[in-house]
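The other protein chains are all here in position, but one chain of the complex has been omitted.
Moving on to chain A:
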């Protein structure tokens, strides 16, 4: 871990220049200087770092990112047509991140039962929560976000509140020129027995090379039930890192569904800390990759107390020269008896040049637990394909039907119907089937 910073480390030169803390964020200066110190000491990960063995995103950033500061805000995001139809059908509370900066001025909060505050205007009582769930020491890009964010969003769902409509976080990204980067940051605090669904979308306008380094922290109080759906669909020159960390308390559930499509390179770090009894962490992912898209999902679930459950299913369909990486860590601490932890990663490779690197990593110290993991990587089931064709289905539509069925197991986890329909439609188009 303690890789020393070399003089020619371009990323350190780019990101670690001393800068004044943005006004309004003075309260975070300690957090930021700690993040800077960690990055100075450790630098950015290379492929020599086990955690980034297959995903040389540092090099991709070094090769293509020029500006440490976010591009200027998009003047009028209301004119951006992408997802307009989807957003209308979801009919949720839309919160815009304009080139990384949350902008609440467009959000209709009139009947909202939750509140949203900017970091620069938040109550001192909650400001101390920022950076406590996702700590800078965990990941270099997490530290980089903490060092670099110039605004953030704090979402508070009060105790006993059920937010009926989804909260939709829309990241609008428009680089001024090639090589820009942004560092979106938010924190979701859900109170006891609250319930909410958060949908997260990133909308790129333009085709510039851009690096999105997002971080979110989730505090899930006893008996709260939170669902988080994220759609990642950029273009061949988008680089994304998402650090997502949650503390889950007793009787609570957190579900994460990540759907990854087009990108240059995406690295998702998802960490769930199951900190009490009878809580549940569910992690689902689907990646449909083509071209040279590279998507890396690193997940980490930590069972620290007895009687908690985790379920994990990541599925990938890869073609062309694309690459998928999956690493699933499950920790079961010695006192965490009666843990149920299930993990599965299944991949279908449709071309000779597509690659998957998958690694389950279970560390279990308790002795009365049910844990299982499995991974498969293979081609489409020829026997099933022949069966469908023998009934008169064309090879193409039989293939598409099988792939769609494979992907469907993850899509079925999405419970917001219009969003699910939308995801089904794009997966459908992606798999090329009219059946």
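Simple rule for what comes next: a residue touches a chain if its C-beta (ideal position, glycine included) is under 8 Å from a C-beta of that chain, and two chains touch if they have at least 3 such contacts; residues count from 1.
One rule holds in what follows: contacts and distances are computed from a predicted model.
The subunit not displayed here is recorded in UniProt as "Iron-regulated ABC transporter ATPase subunit SufC", chosen from "ATP-binding cassette domain-containing protein", "RNA polymerase sigma factor", "Sarcosine oxidase subunit gamma" or "Iron-regulated ABC transporter ATPase subunit SufC". Remark: the omitted chain is touched by one listed residue; of A:80, A:118 or A:388 this is A:388. If you put the missing chain back, the residues of chain A touching it would be 381-384, 386-395, 397-398, 401-402, 404-406, 408-409, 435.
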